[in-house]
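Of the protein chains in this complex, one is absent; all others appear in place.
Chain lettering (A and B) follows the sequence in which the chains are written, and residue indices restart at 1 in each chain.
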Amino acid sequence: MLEPVRNLWLSGLLVVGAILVSGAVLAFLHQLAPPLRHRVIAVLTFLAGLYFPLEFFIPYHNFLTPWRNSVADFLRLMAAFTFGLGIINLLIIHGRHLLRWTSNAPFSLAFFSGFLLMLVIGLISHYKPTLWAQAVPKEAIGTVGFWDAAFRLFFEGALQSLNATIFALLAFFIVSAAYRAFRIRTLEAGLLMATAIVVMLANVPIGQQWLTGWIPEQSPLAWLRLEKLSHWLQTQVNAPTMRAIVFGLWVGSLAMAVRIILSLERTFTIGGQ
Amino acid sequence: MLPTIAEDRLLAAIYWLGAFCTLGILTILYAENRLYRLLEHFFIGLAVGYGLFIAIRDVLEPVWWRAMMTESSGVIANFDKSPNLKGVVLDRTIKREGDGAWRWSPRESPRLLLTKVPTDWGTPNYLRLWLRSDKVVPDGMLTFRIRLRNPDTQKDAVLTAQLPTNFVGWRQFVLDLRRDFRITGEPYRRFEKVGRYRVLSGVNALELIANPAVQQAGVVIHLDDWRHCIGYRWWWAFAFVWGLLFYTVLIPRFAWMSRMALSVLMGLGAGYTFKAFVLEAGPQIYSSIKPVLGVPFKTAVNNAIFVTVLLCVMTYFFFSIEHRHPAIRAPARLGRWLLMLTFGIVFGNTVMGRFSLFIGRLDFLILQNPLTISVAWKALLVMTIAFALFFLAYLSVRWERQKRRAT
Partner (left out) sequence: MEDFAHWLVRFQDIDRRYIYLAVAATLTLPIVLQLRMPQIPTPPTQAAFKAVENVPDEKVVLIAADFDTGTVGENGPQLRTVLEHLMRRKKKFVILSLIAPQGVTIAELYSRTIGEKYGYKYGRDYVNLGYLPGGAPTLERMGRSVWETFPTDTKRIPLSELPMMRQVRSAQDIGLVAIFTGSGVLPSYVQTFWAQFKVPLIEGCTGIIVPELFPYLEAKQLVGILPGLKGAAEYEALLQQNGLGMRGMVAQSVAHALVIILILLGNLGMWLSRRPSAQRL
């Protein structure tokens, strides 16, 4: 296991050393012939793929267990590092529009202003909330610091409203799609519509209260109450069907996992060659 | 200087900006227009900027940068307040940091017991303690003890270190928790058995005992700024390099490196699938085998239905055998119908979900308005803004149409 060091200079030296060593290893790999490189990638993938299964299936704590926290942190960091990849693509696309001042430039400007606003305000409000701004007195109730307020304004007012409304548009599209495309031409479509209508009515008070609310809870016909019928459908028909689908997916993902570990899935390892 | 903002004014600003954004996006229902596109791009910018901010705030800065480039430390004691102990006084002139330091004369009280210390120390690997002595005591020795009661075992444990007093002036003692301490009992929490540095908690007292040589020498000891620390974890530099490899995808010559970085991550993920299968799918397979006998009649019928549905749908998805034999064909067809029933349920729920999102927006537009007017007026106000924005959208569409005609 690696040991944390106590000295900033030593640590800095080790950081630079680590970067240099990695750079040297990469440079060495880079001058290898591509087939050899692919073999290196395949071996690394194989070893990485073995880590979790071996750690898990070898009973008790074993020689791999001490590394599981570091592997988890590594995955977490990679998720954050790769976040920038998408951003760079967006920046390149919109930067190009702006530099050439195409017809799309005003929109690219909107993109950049949104991006910088949220990033800068977020960072200031988190790291230095008193930058050029009055500090909030400790006893003050109902007062917000400037940068905090700006962050909330753009988060709740703009980001949340825009995102929620973009999703809300789907309500309109699904109605128009249902009206135009939901045609009962076959038995299958009929079955689909029948359960859809039962579920839609059972999910809302008018179905529960007005249509079948009059059936007493204790009567032998209580199962006809929409919410009970819908619950039965969801637990006895939907649950096993979904489970069958999920079992299929599991078989697929296990097969895929084996293919990845053995580097048979080459689209992302060596570029589909 | 930027002023502080009153909360109700902030809420009003949020509402009006939110109303504008909401209605502006809704103008796409009339037609694709420039106002919508502008807001859409603004939204993408905000979302990406926010995501980057959170990635920095919650992952890159604390987990990577601070671990690699800083020593994380927590205060054990800063000795800034007057002690209520015999032989110790607060000294405001001789100090390392803060308001003051403690001036301890071991001759008056050879044993110093600190009980007001943080109980939980996280996962430190060494301590930094500042001590000052006014003269050298060659064979003098201070015994430093950490007393704790492990919350897991409910047993006491003690960590003991020896601090020589062969110095004059301030001196910082750096004590490694594994190397410099003698441990009796089990001080570390149980839940994480593996790894070098473990959670130390339940600390109830710190002790500093002067040996006879120190007592007789009449030396005065100052105490200030004690911390527990985790050192620089320099090896995260490798993670940085690995993270950068992903960006080589932008340079075709080095793009193979990004594929290497990605394939190792994919390998790790693929490996986890096996573990996940056992942990998640295993119990589901187990719970699919249901009893039909020895249970109440109603349960038996429901169980039989459950298993039949499961088998029929699985048969439908079983493509290794051609669906020709009636024993396969009939259940497969039933499976198809059952799938349709399920898709109906999915559709019904999807419709519900989509509407809920729009209802949430309507609720915001109409009922969250901070003005003190009746709901009808609020609705009218929203309709007026909507009308103005839709008119703007109409103008934008017309303008674009004219422009297209002109070219």
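The rule we apply is simple: contacts are C-beta pairs under 8 Å (C-beta built on N, C-alpha and C of every residue); 3 or more make two chains touch, one makes a residue touch a chain.
Worth saying up front: this structure is predicted, and the values here are computed from it rather than measured.
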Next item on the list: Have a look at A:S22, A:S113 or A:N163 and name the one touching the chain we're not showing.
Entry: A:N163
Next item on the list: Quick one: say which of A:L2, A:V16 or A:A72 touches the chain that got left out.
Entry: A:A72
Item checked: Touching residue (missing chain; options B:R37, B:R66, B:R149 or B:H323) -> B:R66
Margin query: With the missing chain put back, one of B:W226, B:Y316 or B:F355 would touch it. Which one?
Written below: B:F355
Notebook entry, point to check: Hey, which of A:H30, A:R96 or A:H231 is the one touching the hidden chain?
Noted result: A:H231
Item checked: Residue touching the undisplayed chain, where the options are A:L13, A:L36 or A:I184 -> A:I184
Notebook entry, point to check: Given the full complex, what residues of chain B touch the hidden partner chain?
Noted result: 29-30, 47, 50-51, 54-55, 57-59, 62-63, 66-67, 72, 74, 118-123, 189, 191-192, 199, 201, 268-269, 272, 275-276, 279-280, 283-284, 286-287, 306, 342, 345-346, 349-363, 366-367, 375-376, 379
Item checked: chain A residues that touch the omitted chain in the full complex -> 52, 68-69, 71-73, 75-80, 126, 152, 155-156, 159-160, 163-164, 166-168, 171-172, 174-176, 178-180, 182-184, 193, 197, 200-201, 203-209, 227, 231, 234-235, 238-240, 242-243, 246
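One rule holds for everything that comes next: only the chains that are shown with their structure count from here on.
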Next item on the list: Could you put a whole-Å number on the gap between the CA centroids of chain A and chain B?
Entry: 15
